[in-house]
Every structure is written in structure tokens, then in C-alpha cells.
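Below: the structure, in C-alpha cells.
Note that one protein chain is taken out, while the other chains of the complex remain in position.
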Amino acid sequence: MALLDVRQITKTFGGLVAVDNLTFHVDEKQIVSIIGPNGAGKTTTFNMITGAYRLDGGEIYFDGQPIHTKSSQQIVKAGIARTFQNIRLFKSMRVIENVLIGCHIHTSYGFFDAVFRTPRFREAERRAHQRCVEILESLDLAQYMDEDAKNLPYGLQRKIEIARAIATDAKLLILDEPAAGMNPQESEALMDFIFSLRDAGYTILLIEHDMSLVMNISDYIYVCEFGKLIAEGTPDQVASDPRVIEAYLGKGGAYE
Amino acid sequence: MLSQQIFNGLILGCIYALLAVGYSLVFGILRLLNMSHGAVYTAGAFMGLLGASYLHMGAVPTILFAMLLTGAVNVCINRAVLQPLREQGAANITMLISVTGVSYIIQNTLMLVFGSQKLPFPKVFDFGSFRVGGVLVTSIQVMIVLVTVVLLGALGLITKHTRTGLAMRCISQNPKASNMVGIDVRWIISFTFIVSGICAAIAGYMVSGYYQLVYFTMGTTAGLKAFAAAVLGGIGILSGSVVGGILIGLCEALATVVFGGEYSEATAYVILFLVLLIKPSGLFGKDDVDEKV
Partner (left out) sequence: MKQKRFDLAGFAGRYKLPLLLVLLAALAAVPFLGLSSYVVRVFCMVFTYSILTISLNFVTGYLGATSMGHASLYCVGAYVGALAATRAGCNIWVSLVLAVLVGCLAGGLLGVCTIKLSGSYMTVTTLAFAQVVTMVAKNWTSVTNGTLGIKDIPKARLLGAELTVRNGGMYFVGLGLLILCLLFSSMVIRSKYGRAFIAVRDDELGARMMGLKTRNYRLLGTVISGALAGLAGCYYAYLTGYIDPVTFSFDISMTILTMAILGGLASLPGSIAGAAILTVFPELLRSLDVYRYLFFGFILVIMMRLRPQGILGSVKAARYTLPKGVLRPAAAMEQGKEGT
């Protein structure tokens, strides 16, 4: 059974149909990419999966449970975490504090525990910090833990966003253009990083414009245009699909 | 009696509208709550007093004199205080506190120069009064309505149909991009401050002539109410500010009749409260249905 099952979802903005009857699924421990030209409705799809937008039609199931009726908070708790196209770290917070926010939903103590520093508080805080330190170490980010997020270079900020997503104990990581603004060396490193995430047991759904990256890491690819699915398959299948070539290069492009 | 109150409320509303437009102009372009506007309005009133009582000028020269000086004061605020902050990339709250400081400076300078007592203001535009169906209309009231309509009409034309107005709207959307396409952002911002200063001066002069009193704290409550009016209409939207101002003026007059004068002071805020509870971006403000992720 698919981990994420998206069935005929639709979203309109005014008269514009951003996502139109889109159906796809993501199997466990796979890297699945959604590609398509700008305005194909990819980020809108992500926003619907993560509960930022309400659906105008269709259903989304995660782990067999419907999530399209739930709030973003409940969706995070269910095990879906995301990164953003235009990095949304908490700028004035340190790296470790950002990751701690990821742990937030699993840090369970009450207000009075915090005020009176009860053993429950100490244990929960210790465990959350321990986990964050481990995540940072495993991603080779530990040396930056004291820095304010805003002071770090772009590539590192992207990695920290992923660390923060991991800290939510997500099963499914949704990455929105993780390689945007990276040079070829950086995106190569990112590729290895995403592989290592999959090997560690995460399922990954990503939007990406960097074709070499997508073709190299994806197990399965969905291609969208104007909110509709126009092709799907393994990287090889997609790369040779005439509809895809047309969507990317225009009509003449397919024949040249 | 009631119709008289409504009419008086309308006059008050015109004044609020004139002031509210000043807030909206600056907010529209800088996203700044210009807390010094109330003080600038007071300055306008005192410049009027200076012209009329100390320099013995006629009504029209006095208004021009007040407009000129008050516009200049507003430009100074922009150039001396806000522009350097903008260029430092200061946070909004930093500017907010700065203009609050400016309002203290203006108010207290006026107090030091003119004293802290209430001063009499000469009658202006006194051509007698007439009655329209039981409503007593004085000539100053007619002037207030006329001036408000003309001024706001002119403002509407400027923002909608001139190159300057177009530039203003561009800057409010995106100052950096405006600069890149060759708009003189500094000049447009200065221009906005001049216009908002002129509105404040006219409002100050009219109110002083209407009540025949000026005092250095007169801008505090009026300024805050006009501010509420601007937000009520959807801050940054000129027509919204006008509607907000007149609405608040009318409601205040009605509240005086219904609840008595003590409660009418807070009418503006109660209305604001209720409107924002239902429509968080004011009467004419656009609600973002889905936030951008």
C-alpha cells in the first residue's frame, strides 16, 4: 500500500484552476519527484498535502488515514514534514533552536512543568535536546548548532530545514526545490544527502527544476503541466516521453 | 436636533477624513504608522495662528503659509529622521518609535514657543450662517465640506491619473523594483510627506477656525481617532480612509445624542474593534484568502 495516496485533488484560485484532478501516490522508502514547468501547480499540491491550503475537491490519504480534512498541525503529527521553496527558517533563532521547534510536537510537558522546572520538564527537554544534537550530528551540522540561522550560507540553511523536518519524526519528507540556488557541486552533495536520507528509512517527495538531479535520484517521476498530470514513470520512461519533451521544449522541440 | 447632530458629525467626519488620508498616504507608501501625524496637524493649526494672529495675514495667505510650513516640517521629518533609518534598513518598529519621538519634539516645541494654555483662534470665513430645514449651517462648515471635497478629489486624481500617482502606487507595491525602473523613490516619498503635511495643515486650520481654539495637545486625541479611521477603512487605501473618517464622525455625533458626551469619545475605537473582529483588514482592505507559502 502506498504511504501517500493523492486522489483527484483540485484547487482553484478565482477562475484559475491551479491543480486539476491530480492523482498520484508515493510508495514507502522511495524518492518520488514531481516535475513540470513553472505554474504547473507543484507547490500548490505540496501546500494541499501539508494542510496550508484547503482542497476544492479530492482526497489525500497518508498511511491509510485521510489527511485532507486535518489541520497542518495534525498532518505534521501524522508524519509529514516539509521544507520550503523560499527557506523559512526562524531567522533569529540558533540552528539548534530551529531543530528544537521541529521536536516541539513531541516535547510534552505543561506550562506549570516549565515554570516550576519539574522532573517531567527536565526529562522532556533533555530528550528533545539529545535528539536534536543527534540529528545535527548525523547530518554533519553539529558545528553550526550555536549560529543564528540567518548567518549561514544558503546551502546550509536548506540542510537545516531538512534537519528541522526530520526532527518532527516524519516518515515522509516533502522537499520543495531543495537544489534551488545551488551550484553543481552543492547539488551533487545534496543528491548524496537525499540518498542517505532514503537509506535511513525516509520516504521523500520532491519538486525540483534541476533535471540532472531529478533524473539521477528519483525512483519514480510525475510530470505536471497546468495542474494536470501529463506523464509518469521511471526516469528513463519520462525522459523519452514525447509529451514531456513537448511540455519542456515547446511543440517544435520534440522534433528537432 | 438629530439632523443638526448628524450634520455636525459630518463636519467632524470631514476633518477626520482629511487627517486619516495623511496616515494612509504615508502608510501606503512606507508601511509605517506615522505617529507624528497628530503633532504635525497641531503644528498646522499653530502655523495658522501664527499667520492669522501674529502676522495679521488674510485667510487665504494664512492657509497657504500654514500649508507651506507644515509641508516643510513633514519633509524635514522624512529627510532628517526616516530617510537615514530606511537607508540603514531599520525595522518598522524602530521607525515607529522614531516618529513617536518626533511627535514629542514637535508638541513640546510648540508648547515652549506658544505656551501651554489654550489660545483663541480668530474667526475665519465668517459670512454669517443660514438654515436648511432646521439645520443651522455656518459658513466655516460650508468651507470645511468644500475644502475636503476639493482636496480629496484632487488627491484621488493625483494618485489615479498622474505619473507621480502611478509612481506612488509602484513604490507601495515594491520600493526596490521601483527604484530599478527609474522612479525617483526619494522624491516620491518626500512628495507624499508634503501632501500629507498639507492635508494636516488644512485640517488643523479648519478645526482651529471652527472651534476658535488652539492648544498644543489638540493633536493627540484627534490624531488617534483619525488613525483609527484610516485603519477602519483599510489603511493605505485613500477612499477607505475617507469613508472611515466620515463614518467615525457621524457615529460619534450619534453616540453623543444616544449615550451622552462622555461615551462618545470612545466611539471611534468601539467601531474599529467591531469592524476588525469581522473583517481583519478593514472595510476596504483586501483579505488574503490563502497565505503565500
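In order of appearance the chains are A and B, and numbering begins at 1 in each one.
By our rule, a contact is a pair of C-beta atoms (placed from the backbone, for glycine too) under 8 Å apart; a residue touches a chain by one contact, two chains touch by 3 or more.
Note that the structure is a prediction, hence the values are computed from the model and not measured.
The chain not shown here is touched by just one of A:Leu136, A:Leu172 or A:Ala247, and that residue is A:Leu136. Touching the missing chain, out of A:Met145, A:Ala180 or A:Met215, is residue A:Met145. Per the touch definition above, the residue from B:Leu50, B:Ala72, B:Leu85 or B:Leu254 contacting the chain not shown is B:Leu85. From the set B:Ser103, B:Thr148, B:Ser172 or B:Ser208, the residue in touch with the chain omitted from the display is B:Ser103, counting the whole complex.
Only one of B:Tyr16, B:Phe227 or B:Phe284 touches the chain withheld from this view, namely B:Phe227.
Considering the complete assembly, subunit B touches the hidden chain via residues 27, 31, 33, 81, 84-85, 88, 90-91, 93-98, 100-105, 107-109, 111-112, 220, 224, 227-228, 231, 235, 262-263, 265-266, 268-270, 272-273, 276-277, 280-282, 291, 293. Residues of subunit A in contact with the chain left out of this view: 50, 52, 72-73, 76-77, 81-82, 84, 88-94, 96-97, 100-102, 104-105, 107, 109, 111, 114-117, 121-122, 125-126, 128-130, 133, 136-137, 140, 142-148, 164, 168.
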